[in-house]
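Quick one: the structure is below, and I'll ask about it shortly.
Take a look at chain A:
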Amino acid sequence: MIDEEMVDYRTVPTVCPYCGAGCGMLLEVCSGEVIGVLPMKGHPSSKGSLCAKGWSSPEFLKSSNRLAKAILREEGEEKEVSLESALGLVVENLNRVLEKYGPEAVGFISSARCTNEENYLLEKFARTFAKTNNIDHCARL
Partner candidate 1 sequence: MASDENVLLQDLTPIRIVAFLCNWCSYAGADLAGVSRLSYPANVVTIRVMCSGTVSPYHVLKAFQSGADGVLITGCHIGDCHYLKGNYMTYKRFQVIQGLLQFVGIEPERFRLEWISASEGEKFAETVRDFTEEVGKLGESPLADEREAAKSREALMRRF
Partner candidate 2 sequence: MTNSIGEISRASLLLVVGSNTTENHTVISGKIIEAVRNGAELIIIDPRKIQLSQISSMHLRNKPGTDVALLCAMMKLIIDEKLHDENFIGERTEGFEELKASLGNCTSAWASEVSGIPVSEIEKAARLFAGAENASIIYCLGATEHVSGTDIVRTLANLSMLTGNVGKPSSGVNPLRGQNNVQGACDMGALPNSLPGYVNVSDDEGRKEFEDLWGIKIPESPGLTVPEMIEQALAGRMHFMFIMGENTVLSEPNSQKVIEALKNIEFLVVEDIMKTDTTDLADIAIPAACWAEKEGTFTSTERRVQHVGKAVEPPGDAKSDLEILVRLAGIAGAEGFDFKNSREVFSEITKVVPAYAGINYERIGTKGIQWPCSSPEHEGTVFLHEKKFTRGKGRFQPVKYRPPAEVPDNEFPYVLMTGRNAFQYHTGTMTRNSPSLEREAMYPYVEINPSDAQKESVKGGDMVTISTRRGQIRLRARVTDAVCEGQIFIPFHYREAPANILTSEELDPEVKIPELKVCAAKIKRGQSRGVRSCNNTFLNSF
């Protein structure tokens, strides 16, 4: 038995992030890293099949284009800021706009890529906090 390295391998059942077919997949996880994907054999509709996109879905996880820090753009300059201060700025500006122009002047675009829970929360936030029905997502695209 080895001491230093902790061996681990598990698979996490999930759903493909691409189209609406909702194929079941398993993400293979090893030491906190996704090392591969397998089609979920017992899934009621996809029955153990995936498409080219599903099979390669873990590839973009570690892309160098991932956004890992909040970015503030001021007068054409970009700088990284902490998430907390970024969110603070968002609220500050939202409140300012709401006060100055009213709820008609704010808009929220949700996403068909996000979970039900997240869509529900953004919708609820738009309607209860910003008091606007200006909430939509990319259903038409």
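Candidate entries met the following condition: all candidates are chains of the complex that A comes from, given by their letters.
Everything below uses one rule, namely that contacts are C-beta pairs under 8 Å (C-beta built on N, C-alpha and C of every residue); 3 or more make two chains touch, one makes a residue touch a chain; residues count from 1.
Given the structure is predicted, the values throughout are model-derived calculations rather than measurements.
Asks: Which of the candidates 1 or 2 touches chain A in this complex?
Replies: Here, the candidate touching chain A is 2.
Asks: Residues of chain A touching candidate 2 in their complex?
Replies: Checking each residue of chain A against candidate 2 gives 12-24, 27, 29, 32-34, 40, 42-46, 49-54, 56-63, 65-74, 81-84, 86-91, 93-95, 97-98, 100-101, 103-125, 127-129, 131-141.
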